[in-house]
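Here's the structure we're looking at; comments come further down.
The complex appears here without one of its protein chains, the remainder shown in place.
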Amino acid sequence: MGVRKAITGAEAAAEAMRQINPDVVVAYPITPQTPIVEQFAKYVADGIVDTEMVPVESEHSAMSATVGAEAAGARAMSATSSQGLALMWEIVAATPGLRLPVVISLVNRALSAPINIHCDHSDVMGVTTLGWIQIFSENAQEVYENLLLAIRVAEDTRVQLPAMVNQDGFITSHAVEPVEIFDDALVRKFVGVRSLNRALLDVEHPKSVGPLVLPDYYFEFKRAQEQAMSKVFEVYREVGTELSAITGKQYPFFETYRTDDAEAVVVVLNSAAGTAKVAVDAVRAQGKKVGMLKPILFRPFPYSEVRDALRHVPVVGILDRSMDFGAYAPVYSEFRNALWELDKKPATQSYIYGLGGRDIMTTEIEAVFEELLSGNLDPEHQRYIGLRG
Amino acid sequence: MKEVYEVRMHGRAGQGAKSGSQLLAEAAFREGKYIQSFPEYGSERRGAPTVSYTKIADQVLRSHEPIVNPDVVMVLDFGIMRSIPVAAGLPDTGILIVNTKVCSAEIKKLAQFNGTLYGVDATGISLELLGMDTPNVPMLGALVKLTGIVKMESLEAVLREHFLPKIGEEKVQKNISMLRKGYQEVFK
Amino acid sequence: MSERKTWQEVELGVELPAATSLGYKTGGWRVLRPVWNASECIHCMICVGYCPDMAIPVVKSEEGVTGKGGRVFKGAVRLETNLNYCKGCGICAHECPSKCLSMVREEEAEQASCKL
Partner (left out) sequence: MPTLQEIALKTAGVDARIVSGHRMCAGCGIGAVIKNVLAASDKPVIVLNATGCLEVVTTIYPFTAWNTPWMHLTFENAAAVAAGVESAYKSLKRRGRIESDINILAVGGDGGTYDIGFQALSGALERKHNFMYLVYDNEGYMNTGNQRSGATPFGASTTTVPAGKFSFGKPQWRKNLVEIAAAHRIPYVGQAAVHNTLDLYKKAQKGFNADGPAVLAVLQPCTTNWSFDPALTMQYSKLAVETNFWPLYEIESGVVHINTKPSNRKPIEEFLKGQSRFKHLFRAGNEHIIAEMQKMIDDEWARLLKIEESGIQF
């Protein structure tokens, strides 16, 4: 049994970091991520953790120093949002190639231009091809648990890949909710310490990390990296089972809500999934069979499991909080891909919602269900929720 | 002529295998041929072994594969044969031209080639006429003599076009002399 | 290089064990070869400090070696240039204060020493 605290999503991330007590935390402030590093800096200042904290001069250096520390042998963490992730992009791309299990908090925020500090998923969707494990969180409780989970999955010898734990900017990061914080000793035992097997600081066994690799070998390294990603599923399940022993919760690849007999399902990430559950209940109350699917593990993407979960559903509406201009939206694309193998494919409809922090209401999701059930679909064109004109 | 005539040049970074390959291609281009000229990009440093390819054809060249079975192999640096199998893929009926003073049996052994080996003292020629070791130009002269794949006039015109603005008339003349001397002095 | 590794065999995280370049012989790049006249050498170590290819071996000699003017040089003494790695830049010959090194065209040096 843990302790229940009324804290924000940002504070929940900092709580996880407090229990992890990483060797090194490197960060640069950016709204809405800043409260995570501020809270953690306070823990450092008060001696609650003995982490080496490095407040650097930019996100690019934040990620560079995090990777440097991780290569040196430390367990290193960071946190960022939006433009910060964009500035880090180059190093975000390099990290999985070096197979360094860095874990960061990503507080999702819209990308410029125009500049906007509020929530959408355009930051994270810009890095889906780079080889990070990506985990999404509906609320502060999930943020906390997902960070604990991510450390162990990332560092597993079968994986050795970086991971980012997502939460919605402001909606989750700045909203106070009850969060159950589990026993420090149990959690610390669960996260353990990072092995020094690959440490650059092991000067007795010098190695060269990150050499130039020409066409004769680059391809082989990338294939090996893909293999590591494919191992995430089994590791995620195993580590999830271990964490369940502490938390009593389950850690599936995605959550389904009332989908068993559903005739229409919406797919939605992060905080809006909670809103969607309320909408499901409301529409169900009218006697209509609807449900919701919330992806949690987005990279690697569990195509076959998603396919099995949706194979009996006649129509699926996929809600994206970002756009891929001139192409199908990112979450929609994945679900279309997952369903392709089915002989009897569910009908699909793409919806864009909530860009730049535009609120999404239960009534709007109820209207989505109405539309899905009406058969008025246009799978070739995305529709917009809450957009004027 | 076979459908695509292929020349592979081995040299060291700085010796002009890449520009030699380009000069040859441009000379053929002037004669109305379809051409490709490309080096293998690695992280070449002055002195490191390099490879450049030239393809010449009467039809448009669509494939971007490297050359596997060349008609001619040119070796701009004698010593490179110690580390690089220069004759790889060259049929025994093909032509191997080496920058060397002598065509001894030892050199042939070093080249691991059973066909006819030709030599030209391209370094000697260029040191004598230009005072610098730029073996690519005399080697091209030798190539024309042995294959006739392009006309000397075309190569001379390309040399002039390329180098006149950079090095002036006097040195262009010297390069043309080097080209002609390579043509005259290639030996078996 | 021997048979190339498959994707299952390449190192985790592109981590190489140290000093594998000793297996890559850059001596093949050489056009000019440094010819060392040990009897003129004063073992000043200027060439060693400058050699960009770390191609001049040095040993600590208690008994010493005979160099310029028949003098015996003790302590750090240089040996013959390692032609496996020397790229023939000529810095050693150019900077040698006792002029005990000269650069000779590789082809000639090789033919002279019948090493073909």
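Just so it is clear, A, B and C label the chains in written order, and each chain counts residues from 1 on its own.
Here, contacts are C-beta pairs under 8 Å (C-beta built on N, C-alpha and C of every residue); 3 or more make two chains touch, one makes a residue touch a chain.
Computed from a prediction, not measured in an experiment: that's the story for all the values here.
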{"item": "Among shown chains, those touching the left-out chain", "value": "A, B, C"}
{"item": "Selected from A:V67, A:A163, A:L339 or A:L372 as touching the chain missing from the view", "value": "A:V67"}
{"item": "Given C:A38, C:V65 or C:I91, the one touching the chain that is not displayed", "value": "C:I91"}
{"item": "Residues of chain B in contact with the chain not shown", "value": "14, 42-43, 45-48"}
{"item": "Touch list for chain C against the chain that is not drawn", "value": "1, 5, 14, 16-26, 29-30, 44-46, 48-58, 60, 75-76, 78, 82, 84-85, 87-91, 93-95, 103"}
{"item": "Missing-chain contacts mapped onto chain A", "value": "23-24, 26, 50-52, 54-58, 60-61, 64-74, 76, 90-91, 94, 98, 193, 196, 199-204, 206-214, 217"}
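Methods note: only the chains that are shown with their structure count from here on.
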{"item": "Distance between chain centroids, defined by C-alpha means - chain B, chain C (Å)", "value": "31"}
{"item": "For chain A, residues that touch 2 or more chains besides their own", "value": "none"}
{"item": "Interface hub residues of chain C, defined as touching at least two other chains", "value": "none"}
{"item": "In the complex, chain C residues that touch chain B", "value": "25-26, 28-31, 87-88, 106-107, 110, 116"}
{"item": "Chain C contact footprint on chain B (complex, rising order)", "value": "12, 47-49, 77-80, 82-84, 100-101, 104, 106-107, 110, 133"}
{"item": "Chain A - residues contacting chain C, complex", "value": "97-100, 160, 198, 206-211, 213, 216-217, 219-221, 223-224, 227"}
